[in-house]
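Take a look at the structure set out below.
One protein chain omitted, others in place.
So, chain A:
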């Protein structure tokens, strides 16, 4: 087995257990966005809303335009966060990505959809798993 990576800080104002799911998700997205930016990605857009739904993060990974879905969970009782991205949800992400590309896409060579799973480990921080090109 791979050695478990060191937990990433999860900057919540109160213990994560007392956050609402909305607040938790927003913090998760912040954490992911800042880590992606730190690793050299150029964040283009956050929380792009349309009638069909919302794209959490739009970013450029080099020449590739990436649509990122962030899933944050406090417990694994209902399964790992990435399991919540069902094939149906992936289809909707593709639809949203298509709509976004028609309207206001920056210059890019490839398009990709990623899922980032954030598992919050209480106050100690969180574990992040980045799944590339999920569809």
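Simple rule for what comes next: a residue touches a chain if its C-beta (ideal position, glycine included) is under 8 Å from a C-beta of that chain, and two chains touch if they have at least 3 such contacts; residues count from 1.
The rule we apply is simple: contacts and distances are computed from a predicted model.
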Chain not displayed: protein name in its UniProt record ("Transketolase subunit B", "ABC transporter permease", "Mg chelatase-like protein" or "4Fe-4S dicluster domain-containing protein"): "Mg chelatase-like protein"
Chain not shown, touching residues in chain A: 1-2, 4-5, 79-80, 82-83, 85, 90, 115, 127-134
